[in-house]
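Take a look at the following structure, please.
Note that this complex is displayed minus one protein chain, with the remaining chains in position.
Right, subunit A next:
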Amino acid sequence: MDTARSLAISWIDRLRIERLVWTLDQRLYDLPRRSRIAHRHEVRQNLLTAATDVGTTAALRGLGNSRELAEEYRTAQFGIAPRPAYYSAALFLLTAQLIGTSLLGEAANAFARGITAANPHASGSYAWSGIAYLQSEVTYHFTDGHGDWRGGAWTPLAWVLWLTATILVGRLWRVIPGRHRSARTE
């Protein structure tokens, strides 16, 4: 709609608009990429038009907060039924493995440091059973206090726990009724 008045948008106002668009975008990661980008562009364009019409503050107020807007967009995309959180699942999948591997590695290193603390010139092989049920046996080979270690990998149980936790965090079981719903509506 072309209006008689047209307010100038300062760079600060543009930053305020971009901030909201960016925040909204971060909350829309569960949407298909193309939808997310389309919504981002549309909201930005509408905000710029509204800002030239009624001012940036009123334009942002009219849009509401990004959390509620994102929820409206997710509902528009997936309906009101409970839905999975793919973004949370992906985030957990990556970070949990990093943290878990780091933790188990640190435990193995601590055991090695314990050996050299007890005997700075240790030589020979030492075995440690690892963290019970989560880590395979770790074997250390030392020569005069220097050495390396083998083993310490995740056990099948650790992998199962990791995947189960990912399903729980992302509420991925909701994918199944979601697929049934979409099959019915197509």
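In this text, contacts are C-beta pairs under 8 Å (C-beta built on N, C-alpha and C of every residue); 3 or more make two chains touch, one makes a residue touch a chain; residues count from 1.
What we mean here is this: contacts and distances are computed from a predicted model.
> Out of "cysteine desulfurase", "PadR family transcriptional regulator", "(2Fe-2S)-binding protein" or "Succinate dehydrogenase/fumarate reductase iron-sulfur subunit", what name does the UniProt record list for the absent chain?
"PadR family transcriptional regulator"
> Using the touch definition up top, pick the residue from A:Gln26, A:Asn46 or A:Thr143 that touches the left-out chain.
Here the residue in touch with the unshown chain is A:Asn46.
> Using the touch definition from the top, which of A:Gly62, A:Pro82, A:Gly124 or A:Gly145 touches the missing chain?
Here the residue in touch with the unshown chain is A:Gly62.
> One chain isn't shown here. Among A:Leu15, A:Ala76 or A:Ile99, which residue touches it?
A:Ala76
> Tell me where the left-out chain touches subunit A, residue by residue.
1, 6, 35, 38-39, 41-46, 48-50, 52-53, 59, 62-65, 68-69, 72-73, 75-77
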